[in-house]
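Of the protein chains in this complex, all but one are displayed in their positions.
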Amino acid sequence: MSALLQVENVTMRFGGLVALNNVSFSVARGGVLAIIGPNGAGKSTLFNVITGVYRPTSGRVTFDGAEITGRPSYQVVQRGIARTFQSSRLFSDLSVLDNVIIGMHTRTKTGVLGALFAPAASRREMAACVDRAEALLKLGSGDLFEQRYRLAGTLAQADRRRLEIARALASQPKLLLLDEPSVGMDETETDALIADIVRLRATDPNLSVILIEHDMRVVEAFPGHVMCIDYGSRIAEGDFAAVRADPHVQEAYLGKAAAHA
Amino acid sequence: MTELLVQQLVNWITLGCIYALLAIGFSLIFGVLNVIHFSHGDVAMTAPFITLALAQALATALGASGTIWLLAAAPLAVLAVGLIGVLLDRLVIRRFRDAPAMMALVATVALGIVIRELIRHVYPQGSNPHAFPRLVSGMAFEIVGVPVSWFALLVVFLTVALVAALFFFLRMTPLGLRIRAASEDRVVARMMGIHDSRVFRATFFIASAIGAIAGLLFASYAGVTRFDFGVMAGLLGFSAAVIGGLGSMPGAILGGLIIAGIEVLSQTFVPDGASYRLVFVFLLVIGVLVFRPAGLLGRAVMEKV
Partner (left out) sequence: MTMSVSSPTPGKGAAGLFTVVSQLCGAAYLYLLLKAAEAWQVVALLALLGLGFYLLEKRASISDYALDSFARVPVLAVATAAIIVLAFPFVVGSNTYILHLLIVAQLYSVLALALNFQLGSANIPNFATGASYGIGAYVSALLAINFGLSFWLTLPIAALAATLFGFIIGIPSMRARDTYLALVTIAFGVVVQQLLNNFTWTGGPNGLVGIPAPSLFGHSFADPLFVFGWKLPSQANFYYLAAALVVVAIVTAHRLHGSRIGLAWNALRADEIAAKAQGINVAWFKVLAFAVDAFLAAFAGTIYAFYVSYISPDNFTFLVSVTIMTMVIVGGMDNIFGVIAGAFLLTILPEKLRAFEDYRLLVFGVVIIGFLMIRPQGLFPQRMRRYGGKP
(Lines give C-alpha, C1' and ligand atoms only; values in the text may rest on other atoms or scores of the structure.)
Protein backbone atom coordinates (compact mmCIF):
# COMPACT_ATOMS: atom_id res chain seq x y z
CA MET A 1 0.00 0.00 0.00
CA SER A 2 1.49 3.34 -1.01
CA ALA A 3 2.04 5.89 1.69
CA LEU A 4 -0.60 8.54 2.21
CA LEU A 5 1.90 11.13 3.30
CA GLN A 6 5.50 11.19 2.19
CA VAL A 7 7.97 13.70 3.60
CA GLU A 8 11.31 13.66 1.82
CA ASN A 9 14.46 15.45 2.91
CA VAL A 10 12.63 18.45 4.26
CA THR A 11 14.85 21.21 5.57
CA MET A 12 13.49 24.44 7.02
CA ARG A 13 15.75 27.39 7.63
CA PHE A 14 14.80 30.67 9.24
CA GLY A 15 17.76 32.83 8.40
CA GLY A 16 20.60 31.14 10.20
CA LEU A 17 18.41 28.92 12.33
CA VAL A 18 17.89 25.38 11.03
CA ALA A 19 14.51 24.34 12.38
CA LEU A 20 14.23 21.14 10.40
CA ASN A 21 17.20 19.24 9.08
CA ASN A 22 16.72 16.73 6.30
CA VAL A 23 13.69 15.05 7.81
CA SER A 24 12.13 12.13 5.99
CA PHE A 25 9.33 9.78 6.93
CA SER A 26 6.07 8.47 5.63
CA VAL A 27 2.66 7.62 7.01
CA ALA A 28 0.50 4.88 5.58
CA ARG A 29 -3.22 5.02 5.05
CA GLY A 30 -4.88 4.30 8.36
CA GLY A 31 -1.60 4.55 10.21
CA VAL A 32 -0.71 6.42 13.37
CA LEU A 33 2.61 8.16 13.80
CA ALA A 34 3.63 9.63 17.13
CA ILE A 35 6.29 12.33 17.06
CA ILE A 36 8.17 13.00 20.25
CA GLY A 37 11.12 15.16 21.15
CA PRO A 38 12.18 17.90 23.52
CA ASN A 39 10.68 21.36 23.40
CA GLY A 40 11.74 23.50 20.51
CA ALA A 41 12.89 20.48 18.55
CA GLY A 42 10.96 21.51 15.48
CA LYS A 43 7.90 19.30 15.75
CA SER A 44 5.36 22.06 15.27
CA THR A 45 7.48 23.45 12.47
CA LEU A 46 7.10 20.11 10.77
CA PHE A 47 3.33 20.42 10.95
CA ASN A 48 3.58 23.94 9.63
CA VAL A 49 5.61 22.78 6.66
CA ILE A 50 3.21 19.93 5.88
CA THR A 51 0.18 22.18 6.08
CA GLY A 52 1.66 24.98 4.02
CA VAL A 53 2.14 27.61 6.71
CA TYR A 54 5.83 27.62 5.81
CA ARG A 55 7.44 26.79 2.52
CA PRO A 56 10.36 24.42 3.20
CA THR A 57 13.80 25.60 2.23
CA SER A 58 14.31 22.27 0.49
CA GLY A 59 12.65 18.91 0.27
CA ARG A 60 9.33 17.54 -0.85
CA VAL A 61 5.99 16.74 0.71
CA THR A 62 3.68 14.39 -1.15
CA PHE A 63 0.14 13.65 -0.09
CA ASP A 64 -2.24 11.15 -1.62
CA GLY A 65 -0.12 10.94 -4.74
CA ALA A 66 0.17 14.68 -5.35
CA GLU A 67 2.96 17.03 -4.41
CA ILE A 68 1.90 19.67 -1.93
CA THR A 69 5.24 21.24 -1.09
CA GLY A 70 4.72 24.93 -0.35
CA ARG A 71 1.08 24.97 -1.36
CA PRO A 72 -0.98 27.49 0.63
CA SER A 73 -2.70 26.19 3.75
CA TYR A 74 -6.22 26.44 2.48
CA GLN A 75 -5.43 24.20 -0.49
CA VAL A 76 -3.77 21.61 1.72
CA VAL A 77 -6.92 21.41 3.81
CA GLN A 78 -9.04 20.99 0.71
CA ARG A 79 -6.98 17.98 -0.22
CA GLY A 80 -7.73 16.32 3.09
CA ILE A 81 -5.23 17.28 5.79
CA ALA A 82 -6.60 18.85 8.96
CA ARG A 83 -4.66 20.03 11.98
CA THR A 84 -4.90 21.35 15.49
CA PHE A 85 -2.57 23.95 16.97
CA GLN A 86 -0.21 23.71 19.90
CA SER A 87 -1.82 26.74 21.53
CA SER A 88 -5.46 26.39 20.61
CA ARG A 89 -6.38 28.78 17.90
CA LEU A 90 -10.11 28.84 18.32
CA PHE A 91 -12.42 31.52 17.01
CA SER A 92 -12.94 32.93 20.48
CA ASP A 93 -15.79 35.32 19.84
CA LEU A 94 -17.88 32.73 18.04
CA SER A 95 -19.88 29.89 19.53
CA VAL A 96 -18.57 26.37 19.93
CA LEU A 97 -21.04 25.25 17.27
CA ASP A 98 -19.90 27.94 14.83
CA ASN A 99 -16.30 26.89 15.30
CA VAL A 100 -17.14 23.38 14.13
CA ILE A 101 -19.29 24.63 11.25
CA ILE A 102 -16.40 26.74 10.02
CA GLY A 103 -14.36 23.56 10.00
CA MET A 104 -16.70 22.32 7.29
CA HIS A 105 -15.77 25.15 4.99
CA THR A 106 -14.08 22.91 2.44
CA ARG A 107 -17.01 20.48 2.30
CA THR A 108 -19.57 23.18 1.56
CA LYS A 109 -19.90 25.29 -1.48
CA THR A 110 -22.24 28.24 -1.09
CA GLY A 111 -20.59 31.28 -2.59
CA VAL A 112 -21.56 34.95 -2.55
CA LEU A 113 -23.95 34.63 -5.47
CA GLY A 114 -25.48 31.52 -3.99
CA ALA A 115 -25.99 33.12 -0.61
CA LEU A 116 -27.62 36.17 -2.17
CA PHE A 117 -29.75 34.71 -4.94
CA ALA A 118 -30.43 31.17 -3.79
CA PRO A 119 -31.05 31.71 -0.10
CA ALA A 120 -33.12 28.56 0.32
CA ALA A 121 -30.29 26.33 -0.87
CA SER A 122 -27.84 28.27 1.29
CA ARG A 123 -30.05 27.79 4.33
CA ARG A 124 -30.46 24.11 3.59
CA GLU A 125 -26.72 23.65 3.36
CA MET A 126 -26.24 25.52 6.61
CA ALA A 127 -28.90 23.40 8.34
CA ALA A 128 -27.12 20.25 7.21
CA CYS A 129 -23.88 21.68 8.61
CA VAL A 130 -25.56 22.38 11.92
CA ASP A 131 -26.80 18.78 12.13
CA ARG A 132 -23.41 17.34 11.32
CA ALA A 133 -21.67 19.71 13.71
CA GLU A 134 -23.99 18.76 16.54
CA ALA A 135 -23.39 15.11 15.82
CA LEU A 136 -19.63 15.66 15.90
CA LEU A 137 -19.87 17.48 19.21
CA LYS A 138 -21.87 14.65 20.71
CA LEU A 139 -19.29 12.09 19.66
CA GLY A 140 -16.34 13.24 21.71
CA SER A 141 -15.70 13.01 25.39
CA GLY A 142 -16.78 15.92 27.49
CA ASP A 143 -20.01 17.81 27.10
CA LEU A 144 -19.23 20.04 24.18
CA PHE A 145 -22.71 19.50 22.76
CA GLU A 146 -24.33 20.92 25.87
CA GLN A 147 -21.98 23.89 25.65
CA ARG A 148 -22.49 24.44 21.94
CA TYR A 149 -23.83 27.96 22.39
CA ARG A 150 -20.98 29.11 24.58
CA LEU A 151 -18.34 31.45 23.29
CA ALA A 152 -15.31 29.37 22.40
CA GLY A 153 -13.11 31.75 24.31
CA THR A 154 -14.83 30.90 27.59
CA LEU A 155 -14.22 27.17 27.47
CA ALA A 156 -12.07 25.27 29.94
CA GLN A 157 -8.70 24.10 28.68
CA ALA A 158 -9.60 20.48 28.10
CA ASP A 159 -12.74 21.49 26.24
CA ARG A 160 -10.70 23.85 24.06
CA ARG A 161 -8.49 20.96 22.99
CA ARG A 162 -11.55 18.83 22.29
CA LEU A 163 -13.14 21.57 20.25
CA GLU A 164 -9.99 21.94 18.19
CA ILE A 165 -10.16 18.26 17.36
CA ALA A 166 -13.87 18.40 16.57
CA ARG A 167 -13.26 21.35 14.27
CA ALA A 168 -10.46 19.50 12.52
CA LEU A 169 -12.64 16.44 12.04
CA ALA A 170 -15.40 18.57 10.55
CA SER A 171 -13.55 18.74 7.25
CA GLN A 172 -13.64 14.93 6.93
CA PRO A 173 -9.88 14.70 6.57
CA LYS A 174 -7.85 11.76 5.40
CA LEU A 175 -4.95 12.82 7.60
CA LEU A 176 -5.33 14.37 11.02
CA LEU A 177 -2.44 16.26 12.60
CA LEU A 178 -2.77 16.68 16.35
CA ASP A 179 -0.30 19.05 17.99
CA GLU A 180 0.00 18.15 21.67
CA PRO A 181 -3.70 17.44 22.12
CA SER A 182 -3.34 16.46 25.76
CA VAL A 183 -1.82 19.75 26.92
CA GLY A 184 -3.55 20.92 30.07
CA MET A 185 -5.46 17.71 30.53
CA ASP A 186 -5.38 15.68 33.72
CA GLU A 187 -5.22 11.89 33.79
CA THR A 188 -8.92 11.27 33.37
CA GLU A 189 -9.18 13.70 30.53
CA THR A 190 -6.12 12.24 28.85
CA ASP A 191 -7.63 8.78 29.07
CA ALA A 192 -10.80 10.11 27.52
CA LEU A 193 -8.73 11.68 24.76
CA ILE A 194 -7.01 8.39 24.04
CA ALA A 195 -10.39 6.68 23.96
CA ASP A 196 -11.60 9.32 21.51
CA ILE A 197 -8.74 8.74 19.13
CA VAL A 198 -9.15 4.96 19.37
CA ARG A 199 -12.84 5.26 18.60
CA LEU A 200 -12.12 7.57 15.68
CA ARG A 201 -9.86 5.04 14.09
CA ALA A 202 -12.34 2.28 14.68
CA THR A 203 -15.10 4.25 12.96
CA ASP A 204 -12.86 5.28 10.09
CA PRO A 205 -10.01 2.80 9.57
CA ASN A 206 -8.67 4.82 6.66
CA LEU A 207 -8.05 7.90 8.78
CA SER A 208 -4.35 8.49 9.35
CA VAL A 209 -3.17 10.37 12.39
CA ILE A 210 0.08 12.09 13.25
CA LEU A 211 0.41 12.94 16.89
CA ILE A 212 2.90 15.29 18.51
CA GLU A 213 3.00 14.42 22.16
CA HIS A 214 4.94 14.93 25.35
CA ASP A 215 2.71 12.72 27.45
CA MET A 216 4.13 9.21 27.06
CA ARG A 217 0.87 7.68 28.20
CA VAL A 218 -0.71 8.85 24.99
CA VAL A 219 2.24 7.69 22.92
CA GLU A 220 2.13 4.33 24.63
CA ALA A 221 -1.46 3.90 23.52
CA PHE A 222 -0.31 4.04 19.89
CA PRO A 223 3.07 2.37 20.07
CA GLY A 224 3.32 1.10 16.51
CA HIS A 225 5.18 3.92 14.82
CA VAL A 226 7.12 6.51 16.80
CA MET A 227 9.65 9.09 15.64
CA CYS A 228 11.88 11.25 17.80
CA ILE A 229 13.07 14.66 16.65
CA ASP A 230 15.75 16.76 18.28
CA TYR A 231 17.26 20.00 16.98
CA GLY A 232 15.32 19.55 13.80
CA SER A 233 16.75 16.16 12.95
CA ARG A 234 15.19 12.75 13.14
CA ILE A 235 17.21 10.85 15.69
CA ALA A 236 15.17 7.68 16.02
CA GLU A 237 12.24 5.93 14.39
CA GLY A 238 10.57 2.63 15.12
CA ASP A 239 8.11 1.25 17.60
CA PHE A 240 7.70 2.73 21.03
CA ALA A 241 9.89 0.27 22.88
CA ALA A 242 12.74 0.62 20.44
CA VAL A 243 12.65 4.39 20.39
CA ARG A 244 12.43 4.62 24.13
CA ALA A 245 15.49 2.45 24.56
CA ASP A 246 17.49 4.35 21.96
CA PRO A 247 20.43 6.06 23.68
CA HIS A 248 20.18 9.13 21.41
CA VAL A 249 16.60 9.65 22.50
CA GLN A 250 17.50 9.28 26.14
CA GLU A 251 20.32 11.75 25.69
CA ALA A 252 18.02 14.24 24.06
CA TYR A 253 15.54 14.11 26.91
CA LEU A 254 17.75 13.50 29.88
CA GLY A 255 21.17 14.74 28.95
CA LYS A 256 24.42 12.94 28.28
CA ALA A 257 25.23 11.88 31.82
CA ALA A 258 21.83 10.35 32.45
CA ALA A 259 21.79 8.56 29.12
CA HIS A 260 25.03 6.85 29.75
CA ALA A 261 24.45 6.32 33.42
CA MET B 1 19.41 73.51 -16.50
CA THR B 2 22.00 72.79 -13.83
CA GLU B 3 20.62 75.67 -11.81
CA LEU B 4 17.20 74.10 -11.93
CA LEU B 5 18.57 70.75 -10.89
CA VAL B 6 20.59 72.17 -8.03
CA GLN B 7 17.63 74.25 -6.88
CA GLN B 8 15.42 71.20 -6.87
CA LEU B 9 18.14 69.22 -5.13
CA VAL B 10 18.21 71.79 -2.35
CA ASN B 11 14.43 71.71 -2.13
CA TRP B 12 14.45 67.95 -2.08
CA ILE B 13 16.93 67.68 0.75
CA THR B 14 15.17 70.35 2.78
CA LEU B 15 11.73 68.83 2.41
CA GLY B 16 13.13 65.34 2.82
CA CYS B 17 14.65 66.23 6.16
CA ILE B 18 11.37 67.66 7.39
CA TYR B 19 9.42 64.56 6.37
CA ALA B 20 12.15 62.38 7.86
CA LEU B 21 11.77 64.10 11.21
CA LEU B 22 8.03 63.54 11.11
CA ALA B 23 8.51 59.94 10.11
CA ILE B 24 10.96 59.32 12.93
CA GLY B 25 8.29 60.33 15.41
CA PHE B 26 5.83 57.82 13.94
CA SER B 27 8.42 55.07 13.80
CA LEU B 28 9.62 55.66 17.33
CA ILE B 29 6.15 55.44 18.80
CA PHE B 30 5.21 52.45 16.72
CA GLY B 31 8.45 50.68 17.39
CA VAL B 32 8.12 50.96 21.13
CA LEU B 33 4.40 50.88 21.69
CA ASN B 34 3.14 49.06 18.65
CA VAL B 35 0.57 51.80 18.34
CA ILE B 36 -0.04 53.86 15.26
CA HIS B 37 -0.36 57.33 16.58
CA PHE B 38 -2.37 58.74 13.72
CA SER B 39 -2.66 62.09 15.41
CA HIS B 40 1.09 62.60 15.61
CA GLY B 41 0.95 64.95 12.65
CA ASP B 42 -1.67 67.07 14.33
CA VAL B 43 0.30 67.13 17.56
CA ALA B 44 3.34 68.23 15.60
CA MET B 45 1.41 71.03 13.91
CA THR B 46 0.32 72.51 17.22
CA ALA B 47 3.91 73.69 17.56
CA PRO B 48 3.68 76.60 15.08
CA PHE B 49 0.51 77.82 16.75
CA ILE B 50 1.99 77.63 20.21
CA THR B 51 5.09 79.41 18.97
CA LEU B 52 3.04 82.20 17.43
CA ALA B 53 0.99 82.58 20.58
CA LEU B 54 4.03 82.61 22.83
CA ALA B 55 5.90 85.02 20.59
CA GLN B 56 2.91 87.31 20.60
CA ALA B 57 2.72 87.13 24.39
CA LEU B 58 6.40 87.84 24.77
CA ALA B 59 6.23 90.72 22.34
CA THR B 60 3.28 92.25 24.18
CA ALA B 61 4.89 91.75 27.57
CA LEU B 62 8.41 92.77 26.79
CA GLY B 63 7.97 95.04 23.83
CA ALA B 64 9.56 94.95 20.41
CA SER B 65 8.69 92.26 17.96
CA GLY B 66 10.12 90.29 15.20
CA THR B 67 11.84 87.05 14.77
CA ILE B 68 13.73 87.35 18.01
CA TRP B 69 10.66 86.39 19.98
CA LEU B 70 9.88 83.68 17.49
CA LEU B 71 13.27 82.15 18.04
CA ALA B 72 12.83 82.38 21.78
CA ALA B 73 9.34 80.92 21.69
CA ALA B 74 10.25 78.02 19.41
CA PRO B 75 12.20 75.88 21.88
CA LEU B 76 9.56 76.55 24.52
CA ALA B 77 6.91 75.37 22.11
CA VAL B 78 8.90 72.23 21.37
CA LEU B 79 9.02 71.47 25.07
CA ALA B 80 5.35 72.16 25.43
CA VAL B 81 4.43 69.86 22.57
CA GLY B 82 6.62 67.16 24.04
CA LEU B 83 4.57 67.42 27.21
CA ILE B 84 1.33 67.49 25.24
CA GLY B 85 2.37 64.22 23.64
CA VAL B 86 2.91 62.66 27.04
CA LEU B 87 -0.42 64.01 28.25
CA LEU B 88 -2.28 62.58 25.28
CA ASP B 89 -0.71 59.22 25.95
CA ARG B 90 -1.83 59.27 29.56
CA LEU B 91 -5.33 60.43 28.72
CA VAL B 92 -6.19 58.50 25.62
CA ILE B 93 -3.60 56.43 23.85
CA ARG B 94 -2.64 54.38 26.83
CA ARG B 95 -6.06 52.76 26.93
CA PHE B 96 -5.56 51.34 23.48
CA ARG B 97 -2.13 49.85 23.89
CA ASP B 98 -3.42 46.35 24.25
CA ALA B 99 -6.54 46.81 22.22
CA PRO B 100 -6.89 45.38 18.75
CA ALA B 101 -4.99 47.42 16.19
CA MET B 102 -8.14 48.59 14.45
CA MET B 103 -9.48 50.21 17.56
CA ALA B 104 -6.28 52.09 18.33
CA LEU B 105 -6.20 53.26 14.75
CA VAL B 106 -9.68 54.69 14.70
CA ALA B 107 -9.21 56.18 18.16
CA THR B 108 -6.11 58.08 17.12
CA VAL B 109 -7.78 59.24 13.91
CA ALA B 110 -10.55 60.64 16.08
CA LEU B 111 -7.96 62.14 18.41
CA GLY B 112 -6.46 63.94 15.45
CA ILE B 113 -9.86 65.40 14.64
CA VAL B 114 -10.24 66.57 18.23
CA ILE B 115 -6.82 68.23 18.24
CA ARG B 116 -7.48 70.04 14.98
CA GLU B 117 -10.83 71.30 16.16
CA LEU B 118 -9.36 72.42 19.47
CA ILE B 119 -6.71 74.45 17.64
CA ARG B 120 -9.41 75.94 15.49
CA HIS B 121 -11.53 76.98 18.45
CA VAL B 122 -8.88 77.98 20.92
CA TYR B 123 -6.56 79.97 18.71
CA PRO B 124 -8.05 83.30 17.69
CA GLN B 125 -9.36 83.11 14.13
CA GLY B 126 -8.25 79.55 14.07
CA SER B 127 -10.00 78.71 10.81
CA ASN B 128 -7.80 81.06 8.82
CA PRO B 129 -4.29 80.41 7.74
CA HIS B 130 -1.63 82.32 9.65
CA ALA B 131 1.63 83.53 8.28
CA PHE B 132 4.64 81.80 9.70
CA PRO B 133 7.92 83.45 8.88
CA ARG B 134 11.17 81.73 8.13
CA LEU B 135 12.98 81.12 11.36
CA VAL B 136 16.14 82.33 9.76
CA SER B 137 16.17 84.39 6.62
CA GLY B 138 18.69 85.25 4.01
CA MET B 139 21.00 83.33 1.76
CA ALA B 140 24.09 81.64 3.04
CA PHE B 141 26.08 80.91 -0.08
CA GLU B 142 25.75 79.90 -3.65
CA ILE B 143 26.34 76.70 -5.54
CA VAL B 144 26.76 77.17 -9.28
CA GLY B 145 24.83 80.37 -8.99
CA VAL B 146 21.98 78.85 -7.03
CA PRO B 147 21.46 80.51 -3.66
CA VAL B 148 21.24 78.23 -0.67
CA SER B 149 19.33 79.76 2.17
CA TRP B 150 20.30 79.76 5.81
CA PHE B 151 16.98 78.08 6.40
CA ALA B 152 17.89 75.08 4.30
CA LEU B 153 21.14 74.80 6.18
CA LEU B 154 19.26 75.04 9.47
CA VAL B 155 16.94 72.23 8.45
CA VAL B 156 19.75 69.93 7.44
CA PHE B 157 21.78 70.80 10.50
CA LEU B 158 18.89 70.20 12.87
CA THR B 159 17.99 66.94 11.22
CA VAL B 160 21.49 65.58 11.31
CA ALA B 161 21.95 66.73 14.89
CA LEU B 162 18.66 65.21 16.03
CA VAL B 163 19.26 61.91 14.28
CA ALA B 164 22.73 61.67 15.71
CA ALA B 165 21.48 62.58 19.17
CA LEU B 166 18.70 60.02 18.92
CA PHE B 167 21.09 57.37 17.73
CA PHE B 168 23.48 58.11 20.56
CA PHE B 169 20.65 58.19 23.04
CA LEU B 170 19.18 54.87 21.96
CA ARG B 171 22.50 53.10 21.82
CA MET B 172 24.46 54.53 24.68
CA THR B 173 22.20 55.68 27.46
CA PRO B 174 20.46 53.37 29.95
CA LEU B 175 17.05 54.83 29.19
CA GLY B 176 17.68 54.44 25.50
CA LEU B 177 18.59 50.84 26.04
CA ARG B 178 15.39 50.26 27.94
CA ILE B 179 13.41 51.86 25.15
CA ARG B 180 15.01 49.53 22.65
CA ALA B 181 14.37 46.54 24.86
CA ALA B 182 10.75 47.51 25.19
CA SER B 183 10.46 47.86 21.44
CA GLU B 184 11.76 44.36 20.95
CA ASP B 185 9.42 42.68 23.35
CA ARG B 186 7.32 44.67 25.74
CA VAL B 187 6.21 41.76 27.84
CA VAL B 188 9.67 40.43 28.46
CA ALA B 189 10.98 43.92 29.08
CA ARG B 190 8.39 44.37 31.78
CA MET B 191 9.41 41.10 33.33
CA MET B 192 12.98 42.30 33.37
CA GLY B 193 11.88 45.18 35.52
CA ILE B 194 11.91 47.82 32.82
CA HIS B 195 9.43 50.36 33.98
CA ASP B 196 6.74 50.56 31.38
CA SER B 197 5.39 54.00 32.04
CA ARG B 198 8.75 55.71 32.25
CA VAL B 199 9.83 54.24 28.96
CA PHE B 200 6.59 55.21 27.30
CA ARG B 201 6.62 58.70 28.68
CA ALA B 202 10.13 59.22 27.44
CA THR B 203 9.27 57.81 24.04
CA PHE B 204 6.24 60.03 23.63
CA PHE B 205 8.11 63.09 24.81
CA ILE B 206 10.99 62.58 22.45
CA ALA B 207 8.80 61.65 19.51
CA SER B 208 6.47 64.60 20.06
CA ALA B 209 9.34 67.03 20.55
CA ILE B 210 11.00 65.90 17.34
CA GLY B 211 7.61 66.14 15.69
CA ALA B 212 7.25 69.69 16.98
CA ILE B 213 10.55 70.67 15.44
CA ALA B 214 9.39 69.10 12.20
CA GLY B 215 6.12 71.02 12.46
CA LEU B 216 7.93 74.31 12.96
CA LEU B 217 10.20 73.67 10.01
CA PHE B 218 7.22 72.60 7.91
CA ALA B 219 5.34 75.81 8.68
CA SER B 220 8.47 77.81 8.06
CA TYR B 221 9.03 76.13 4.72
CA ALA B 222 5.44 76.71 3.66
CA GLY B 223 5.43 80.23 5.03
CA VAL B 224 2.06 79.66 6.56
CA THR B 225 0.29 77.45 9.03
CA ARG B 226 -3.29 76.28 9.31
CA PHE B 227 -5.15 74.18 11.80
CA ASP B 228 -5.59 71.33 9.37
CA PHE B 229 -2.01 71.13 8.15
CA GLY B 230 -1.67 68.24 10.52
CA VAL B 231 -3.71 66.05 8.20
CA MET B 232 -1.33 66.24 5.27
CA ALA B 233 1.76 66.49 7.42
CA GLY B 234 0.63 63.46 9.35
CA LEU B 235 -0.28 61.47 6.26
CA LEU B 236 2.97 62.25 4.53
CA GLY B 237 5.05 61.62 7.64
CA PHE B 238 3.21 58.40 8.30
CA SER B 239 3.61 57.30 4.71
CA ALA B 240 7.31 58.01 4.90
CA ALA B 241 7.60 55.93 8.06
CA VAL B 242 5.65 53.07 6.54
CA ILE B 243 7.55 53.08 3.25
CA GLY B 244 10.79 52.98 5.13
CA GLY B 245 9.51 50.37 7.51
CA LEU B 246 7.73 51.16 10.75
CA GLY B 247 10.04 50.94 13.70
CA SER B 248 13.19 51.56 11.71
CA MET B 249 14.98 54.91 12.10
CA PRO B 250 17.03 54.62 8.93
CA GLY B 251 13.83 53.55 7.23
CA ALA B 252 12.11 56.72 8.38
CA ILE B 253 14.86 58.86 6.92
CA LEU B 254 14.84 56.91 3.69
CA GLY B 255 11.07 57.15 3.47
CA GLY B 256 11.17 60.88 4.09
CA LEU B 257 13.67 61.41 1.32
CA ILE B 258 11.72 59.23 -1.09
CA ILE B 259 8.45 61.04 -0.53
CA ALA B 260 10.07 64.43 -0.75
CA GLY B 261 11.78 63.29 -3.90
CA ILE B 262 8.53 62.33 -5.56
CA GLU B 263 6.93 65.60 -4.59
CA VAL B 264 9.76 67.67 -5.96
CA LEU B 265 10.10 65.55 -9.10
CA SER B 266 6.43 65.69 -9.93
CA GLN B 267 6.28 69.39 -9.36
CA THR B 268 9.27 70.06 -11.58
CA PHE B 269 8.92 67.66 -14.44
CA VAL B 270 5.25 66.86 -14.75
CA PRO B 271 3.08 69.56 -16.32
CA ASP B 272 0.57 70.75 -13.77
CA GLY B 273 2.42 68.41 -11.48
CA ALA B 274 1.71 70.32 -8.34
CA SER B 275 -1.86 69.15 -8.19
CA TYR B 276 -0.85 65.57 -8.90
CA ARG B 277 2.00 65.32 -6.43
CA LEU B 278 -0.16 63.70 -3.81
CA VAL B 279 -1.41 61.18 -6.33
CA PHE B 280 2.13 60.12 -7.15
CA VAL B 281 3.15 59.95 -3.53
CA PHE B 282 0.26 57.77 -2.53
CA LEU B 283 0.49 55.56 -5.58
CA LEU B 284 4.04 54.91 -4.50
CA VAL B 285 2.88 54.16 -0.98
CA ILE B 286 0.42 51.62 -2.34
CA GLY B 287 3.09 50.12 -4.56
CA VAL B 288 5.60 49.71 -1.78
CA LEU B 289 3.06 48.16 0.53
CA VAL B 290 1.96 45.66 -2.09
CA PHE B 291 5.45 44.43 -2.82
CA ARG B 292 7.11 44.98 0.53
CA PRO B 293 4.29 44.92 3.07
CA ALA B 294 6.69 45.57 5.93
CA GLY B 295 8.30 48.55 4.24
CA LEU B 296 11.68 48.83 2.57
CA LEU B 297 13.82 48.47 5.67
CA GLY B 298 11.19 47.11 7.99
CA ARG B 299 11.53 43.82 9.74
CA ALA B 300 8.69 41.45 8.96
CA VAL B 301 7.30 40.17 12.20
CA MET B 302 7.14 36.41 12.24
CA GLU B 303 4.19 35.16 14.14
CA LYS B 304 4.78 31.98 16.07
CA VAL B 305 2.40 29.34 14.87
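Order as written gives the chain letters A and B; numbering starts at 1 within each chain.
By our rule, contacts are C-beta pairs under 8 Å (C-beta built on N, C-alpha and C of every residue); 3 or more make two chains touch, one makes a residue touch a chain.
As the structure is a computational prediction, the values presented were derived from the model and not from experiment.
Participant: In the complete assembly, which of B:9, B:235, B:265 or B:296 touches the absent chain?
Facilitator: If we include the chain that is not displayed, B:235 is the one touching it.
Participant: Just one of B:57, B:109 or B:143 touches the chain that is missing; which is it?
Facilitator: The single option touching the absent chain is B:109.
Participant: Which residue, B:71, B:99 or B:164, contacts the hidden chain when the whole complex is considered?
Facilitator: Of all options in B:71, B:99 or B:164, contact with the hidden chain holds for B:99.
Participant: In the full complex, which bits of chain B touch the chain not displayed? Write them out.
Facilitator: The list for chain B reads 30, 36, 92, 95-96, 99-103, 105-107, 109-114, 116-118, 121, 231, 235, 238-239, 242, 246, 272, 275-276, 278-279, 282-283, 285-286, 289-290, 293-294, 303, 305.
Participant: Could you please point out the chain A residues that touch the chain left off the display?
Facilitator: Chain A touches the missing chain through residues 51, 53, 72-74, 77-78, 82-83, 85, 89-95, 97-98, 101-103, 105-106, 108-112, 114-116, 119, 122-123, 125-127, 130, 146-151, 154, 167, 171.
In this text, only the chains that are shown with their structure count from here on.
Participant: How far is the middle of chain A from the middle of chain B, if each middle is the mean of its Cα atoms, in Å?
Facilitator: 48
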